[in-house]
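A single protein chain has been omitted; all remaining protein chains appear in their positions.
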Amino acid sequence: MSENRFDMGEIDIAWCPGCGNFSILKAVKQVLLELDIDQKKLVMVSGIGQAAKIPQYIKTNYFNGLHGRALPAATGIKAANPHLIVIAESGDGCMYGEGGNHFIHTIRRNPDITHIVHNNMVYGLTKGQASPTSPTGFETPVQNNGVFIKPFNPIAVAIALDASFVARTYIAHKELTESILKNAIEHKGYALIDIFQPCVSFNKINTYDWYKANTYLLGEDYDPTDRKAAFAKALENEKYPLGILYQKTGGVIFEKQYYKHNEKPLFQRRPNLSSIKDLVESKRIN
Amino acid sequence: MSENRFDMGEIDIAWCPGCGNFSILKAVKQVLLELDIDQKKLVMVSGIGQAAKIPQYIKTNYFNGLHGRALPAATGIKAANPHLIVIAESGDGCMYGEGGNHFIHTIRRNPDITHIVHNNMVYGLTKGQASPTSPTGFETPVQNNGVFIKPFNPIAVAIALDASFVARTYIAHKELTESILKNAIEHKGYALIDIFQPCVSFNKINTYDWYKANTYLLGEDYDPTDRKAAFAKALENEKYPLGILYQKTGGVIFEKQYYKHNEKPLFQRRPNLSSIKDLVESKRIN
Amino acid sequence: MRDLSIVLCGEAGSGIQTVERVLSRVLKLAGYNVFATKEYMSRIRGGMNSAEIRIGSRRVDSFVDKIDIIVVLNKGAIKHLENRISERTVIIGEKTEVVENERHLGNFVPIALREISEEIGGEIYKNMVSVGVLVGLFRVRDEIIEDYIKSYFSEKGTDTIDNNIRAVKKGKEISVELAKRTSLNIDISQVDGVDKEILINGTEAVALGALAGGCNFISFYPMSPSTGIAVFLAQHADEFGVIVEQTEDEIAAINMALGAWYAGGRALITTSGGGFALMVEGLSLSAMIESPAVIHLGQRPGPATGLPTRMGQEDLLFTLFAGHGEFPRVIYAPGSLQDAFSMTQNAFIIADKYQVPVFILTDQYFLDSYYNLPDLDILEMKNEFQIKEVSKEYKRYEITESGISPRGVPGYGDGLVTADSDEHDESGHITEDHEIRVRMVKKRLEKMKFLEEEVIPPELIGSENYKILLVGWGSSRNVIKEALMESNRDDIAFLHFKQVYPLAGEIRKYLENAAKTVVIENNATSQFGRLIKLETGFEFEAKLLKYNGLAFSVEEITEFISKL
Partner (left out) sequence: MRDLSIVLCGEAGSGIQTVERVLSRVLKLAGYNVFATKEYMSRIRGGMNSAEIRIGSRRVDSFVDKIDIIVVLNKGAIKHLENRISERTVIIGEKTEVVENERHLGNFVPIALREISEEIGGEIYKNMVSVGVLVGLFRVRDEIIEDYIKSYFSEKGTDTIDNNIRAVKKGKEISVELAKRTSLNIDISQVDGVDKEILINGTEAVALGALAGGCNFISFYPMSPSTGIAVFLAQHADEFGVIVEQTEDEIAAINMALGAWYAGGRALITTSGGGFALMVEGLSLSAMIESPAVIHLGQRPGPATGLPTRMGQEDLLFTLFAGHGEFPRVIYAPGSLQDAFSMTQNAFIIADKYQVPVFILTDQYFLDSYYNLPDLDILEMKNEFQIKEVSKEYKRYEITESGISPRGVPGYGDGLVTADSDEHDESGHITEDHEIRVRMVKKRLEKMKFLEEEVIPPELIGSENYKILLVGWGSSRNVIKEALMESNRDDIAFLHFKQVYPLAGEIRKYLENAAKTVVIENNATSQFGRLIKLETGFEFEAKLLKYNGLAFSVEEITEFISKL
């Protein structure tokens, strides 16, 4: 892996030393390489936050948009050119907080995009406020009596919405993470990967050790096609299961619906002025 | 029921003749009366849409706010004065479309409010576009090839988020509806009631007959405290189950957290200038 | 008689729209100039709505208060129109629908609409009987009506068609009787060639303009009065290769559209006040990533939900300054259908060329008003597509001599294409370098210079030797124009702005040539007047402001002019 065409070379990365984001970056680049993805056809889409800086560190096309708005932008990109490989990647606050509405409705749309969430259970870039996934009791400068509302369960919600691929991993599990990422990118349709990622600067609860102690790997025998069983798994919170929790195939894929009559990506289309004239003509009679 | 202090008298109601909204209005007023609710302490909160006009037709306090934004307003009201009884009521587009992010995060907060959704599976007021709950294949002036994305399942999502009360009813079942409404209002914590309501003007698929044919009542023996079973029920879509699908008690109630040190509703509070002066004083030494 | 105004009035859902549509089409096909507009409440059934159809020997393209004939479809109609009824107004309708004490208004001509329609097959034919009565008064040939009805109801089967034709015929029979009354003896002349003209409304003009501009993507969330554009495009989506996506909210709509532009689409956004308010962050994003954007904004009276189905021009300054940070933009406000069409086409060209947001401001009155016109001038699009194949060395935000960075799309060429909402360097990577910041701010703002060169100048209507200058913008154009013509005053001219930002350079000259200037707007704070002051320092002597939710009528302006 010493040489990777997705590497940016000598750049200044704005993450804290020891942060889980580095391993995610490494895993993503590794998987892109292994899948032999043409970087010219790849678009990384993100929002704003520490996690959201990831596209800046990968040599590829990217759309680093607004906080919370990666998914609609990603959907627009995929719809405008279905030949592109689109990965939307950002933090838990970005995707489940500000972007919550897009999360649920993008799942419904089921575009063929990969959705990676760096879940550090905290707002990193804005210096340590609670995120939707922060555990109850988590103390921060604002939630100084501890978080008392229930953490958001993205896995359960995704399954409730019949997302076509739902996975969770913990970044210290390099192989698991890479294998899930590969599966997710190859999966046809929307794929969620929620990645547990320690924030060494602001999350003193959900540390490397904590994640190690509070997660387990789904067994070989686990069947990710059973939605109800997957839901039951999604509710486990003594220890969080890691792996592909739910996967289904054969669903309608969003952007495909729009390319039934015309296969050209939008940038190749030109207005058909003569048809427009015909349409105007029709306004002479009705 | 001939006289109800919640009646507005002779008013012009902007709904279409035959619309399910009328029965919802009737049921809500009836239940308010039966629960002997003091209308001066009741606040109806809504967004924008046909359903959202309902507070205008009830003699009580109301906050008829923005499309999609009833829940945060309702939460603010309840937080500012927990002695008020707060009902947030609006359409499916308002609550699950524009308001989707508030839906999921209000469930997490668990304020003691009742959340009623008129689910006619269509955008009524804007003349018949698909709503998040519109069935696949539903044809509209915009979705003229039929809706192809998956309908939003509010019940499953609410259960995934561990909402403390989750119910569905169909407005033609007057008694069931009234009993659920009563339970919901009396329930401590967030309570969702998704009400199937035929839109006679724009929804020619989900008609009175259709609802009758495609729903059934949960049996006496159904146990609404089992979350996984409730989820399984929530996924049924051959026929939709009606009743209280899920209920739990004992959760942390949002606004209560804020009244531990001071019981006065906010309108009775006054700034404590001498404490402010003390705080300013403290800035002399650190 | 130069023109006639017929108003149909009744509850929502009572079929006014069908009558409006059939009547205006058929009269046009019969060679009459027509104009049709409507006003309606924010509800689906009930309430009181009305549609006005003007028929003229000359071209008619604007709203008049006067009513020559009212067709009452439901009780309440007379009350609704009270202020507009004169002694000369003929009221046609069912006896039971016009209350006794309303009869002193106008001339009541009872007809047994219900009875006749019941005979044919039910009350739903009431509307077609009315259509029959009206076309009868114009002596339209059966053939024209029958052909139209056949095509209009083509999907409903022969029974429906036959019944409707019978209903119209019945109506025509009645009209023969009615026409004996002098007040209903109509003599408006048909005009050669009008039958071959096109009849469209503002919604269609904008949507057709978008197609002509190469629009192939529209993401939107329904909101009156802007939804019609999306409906039109949806109905022609397959034919023109347009992706039409209804989103979960307006924020998704604008971000999806920007994603589409980034990947090579040409996206239109259509919305209205509150919906646009939610898009303001996305607008600012478009500026930072230098994405083209075309935004159709159907204004309506605010604040907040306000009067959702009414007209207003209240969002001009909001549009001009919307978005955090500083960036250029273009704002169009077409006043005629031809303008709406060509300016929307042009919006795509300008947005693409300069990578800026371009707005088209309309309102309910403009979008819902039809009139006939000979044709639409379409600009042939040849070299107007700006996407460049990118080389390995490509930098998305390169500072070039021309001032514009070539725009590439991912997957087309060997380079990489970046978009970054943070301040960025030429390669599109995040930076906090203060010097690069300054260069990038300048680069973005200097586009104003190009945009000023592309300004569509205001249109001077009337005498060049004016002493009094009326100024208006957007949808009031035709109304003010007609009133001015009507007034026959060679000391007054009308300066209409179809582009409201940036403003053309020569404005002050126009304004200073006048001894008196008056700005006419559908808002309460004279937003365009303030904009002129901001841009030129010039202050209007007088204002005519209307903000009750309705458009100006020709008479209102005429009266105003008469006092000048």
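Every chain is named by a letter (A, B and C) in the order it is written, and numbering of its residues begins at 1.
Assume a residue touches a chain if its C-beta (ideal position, glycine included) is under 8 Å from a C-beta of that chain, and two chains touch if they have at least 3 such contacts.
This is a predicted model, so every value here is computed, not measured.
J.: By the document's own contact criterion, which visible chains does the hidden chain reach in the full complex?
T.: Across the whole assembly, the hidden chain touches A, B, C.
J.: Decide which residue listed in C:94, C:195, C:422 or C:459 touches the omitted chain of the complex.
T.: With C:94, C:195, C:422 or C:459 as choices, the missing chain is touched by C:422.
J.: Among the options C:124, C:191, C:277 or C:456, which residue touches the chain absent from this view?
T.: C:277
J.: Among C:124, C:179 or C:320, which residue is in touch with the absent chain?
T.: C:320
J.: Which chain C residues would touch the chain omitted from the figure, given the whole complex?
T.: Missing-chain contacts on chain C: residues 41-42, 47, 251, 273-274, 276-278, 280-281, 283-285, 287-289, 299, 301-308, 310, 312, 314-315, 317-318, 320-327, 421-423, 432, 434-435, 437-438, 441-442, 444-445, 523-525, 527, 530, 533-534, 537, 539, 547-550.
J.: Give me the chain B residues in contact with the hidden chain, please.
T.: Where chain B meets the chain not shown: residues 14, 39-43, 45, 48, 53, 56, 59-66, 69, 71-81, 83-84, 101-102, 104-105, 258, 261-262, 264-273, 275-277, 279-281, 283-286.
J.: Which residues does chain A use to touch the chain missing from this display?
T.: Residues touching the hidden chain, for chain A, are 12, 14-17, 48, 50, 66-68, 97-98, 100, 123-127, 129-130, 132, 141-145, 201-202.
As a working rule, only the chains that are shown with their structure count from here on.
J.: Where is the C-beta contact count highest, in terms of which two chains?
T.: Result of the pairwise contact count: A-C comes out on top.
J.: Rounded to the nearest whole Å, what is the centre-to-centre distance of chain A and chain C, using the mean of the C-alpha atoms as each centre?
T.: About 41 Å separates the centre of chain A from that of chain C.
J.: Rounded to the nearest whole Å, what is the centre-to-centre distance of chain B and chain C, using the mean of the C-alpha atoms as each centre?
T.: One centre to the other, that is 37 Å.
J.: So the centre of each chain is just the mean of its C-alpha atoms; given that, what is the distance between chain A and chain B in Å?
T.: The computed centroid separation for chain A versus chain B comes out at 30 Å.
J.: What positions in chain A touch 2 or more of the other chains?
T.: If we look for residues of chain A contacting two or more partner chains, we find 101, 104-105.
J.: Which parts of chain C, given as residue numbers and ranges, touch two or more other chains?
T.: Where chain C meets two or more other chains at a single residue, that happens at 238, 248-249.
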